[in-house]
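A short write-up of the structure that comes next.
Just one protein chain is left out here, and the rest sit where they should.
This part shows chain A:
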Amino acid sequence: MTLREDLERLADAVPAPPVDPTTWARARRARRRDRSIVAAAALLTIIGIGAVLVGVPGTPRAETASTSPVTGVPDRLRPVPPHVLESGTASGRGWEVTDDPAIGVGVAAWVQNARHPVVVGVDGDYHVLRLPGFLGDLWGEATRQDAGLTLSPSGTKVAYAWGDRGRDGVIDRSGLAVMNLETGRLTAYALKGAAGTAVSAIAWSPNEGLIGWEGQQFDAATPNGLSGARPVAGVIDYRLDDVGPSLDVAGLGAVSVDDAGTVVVAATGRLTSISGRQVSTRRFDGPSEPRIAASPRNAVGWSVVGAFNTRSLDYLDQDDRRRRVPLQIPAGTDWDIAPVGWNGYDAIVATREYADDGQVSSHLRAVDTRTGRTRIVGDAEVGGPTSGFLSIATDRIVPRAITVPAGPAPDWPAAGPGVAGLAWRVGLALALVSGLVAAMRRRRHRTPSL
């Protein structure tokens, strides 16, 4: 007898069991489930692939493509959406939030929401920079400042109010810092004073060699607060890394500096000039609470003084004489003015204009200091006199036109929440995972080939 015969006899001796009569019905239900799973997997996979192809709302794209190459100051400066400002490092078409400040050359810069430096690159892209030691409004209301930031005339550097926190989180050194936007190199200048000096306004000289500043110096600093504040101003030789003395001034408001190192601080009713260690103060019958001054370059003026609810433009001419130019403002309209630069006889200002009918508009205007006529050269929804510290790369001003056409709006991620974005992400993840699981299950249950 062979093994085969033995085995067969062995198997024959065991009676075959009855087959479950519900087998076919159970199999039919299983077939229906199979078809449902396959259909769902196909649908979810298509949804997933489609979502990947069209992009997910609220998800930054990997590439940072330029909206369009603009080599000058764009004729429209758009505010960055708040949810983008508050996001972590991210990027999309025409924008980024980055802690890498080496972005190249900027043409306009401002501080948004008092703590977010924004630089518009020469390519038109918007860069929200996480600058090291940028103070924003951390000094608080008591210092009457909300942090300065100024773009250099060439657009290659930004100077900003800087501070360094100690181990206990309290600022123990402060002053200003210069970030080279081409190299990412940071140069910080700690100024004198307990906890340093809270710098409130900064100006570049036309040749970028000097930085004028003004701020408050404190006699004492403790974790509970600062005391003994007094207004000071000074100049830093950026090329020589030389910090000049901090000198007392009559008040704070606006600052400018020329290539020779003369600093002018305009405060309410007073004008202080600093040259070396010489400080002279005189009465200045200008607007109250001047905010910003602009450095001249090949300009007829010396310093433009911003003002609220004004109908005239105040500036200092090259002989340091105060000038006032009546503006041809339509009746029933009030303007706030923040000066940003010069173009020959034209003073360039950012305006916020209030009409009687309640309409508010924001523009970049060129004011002809000979006639008082103004013309709109752009829209600036940022950097009005009440906020923003808007500065432009004055070397990038295009004669006559002053600005260049702005590219299309950056592709900001969808506003809002996170709930929709999160739901979308979760849905997409579920779709992909479900599709994958269904495919794997399908594969595992696949019938063996015959």
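Rule of thumb we're sticking to: a residue touches a chain if its C-beta (ideal position, glycine included) is under 8 Å from a C-beta of that chain, and two chains touch if they have at least 3 such contacts; residues count from 1.
Rule of thumb we're sticking to: contacts and distances are computed from a predicted model.
Visitor: Determine which name in "Cytochrome B oxidoreductase", "Extracellular solute-binding protein", "ABC transporter permease" or "SigE family RNA polymerase sigma factor" the UniProt entry assigns to the undisplayed chain of the complex.
Guide: "SigE family RNA polymerase sigma factor"
Visitor: Using the document's definition of touch, tell me which of A:Arg26, A:Arg185, A:Arg311 or A:Arg400 contacts the absent chain.
Guide: A:Arg26
Visitor: Which listed residue (A:Asp12, A:Asp168, A:Asp319 or A:Asp357) would be found touching the missing chain in the intact complex?
Guide: Per the contact definition at the top, the residue touching the missing chain is A:Asp12.
Visitor: Touching the absent chain: which residues on chain A qualify?
Guide: Touch with the absent chain occurs at residues 1-4, 6-14, 16-17, 19-20, 23-24, 26-28, 30-31, 34, 447-448, 450.
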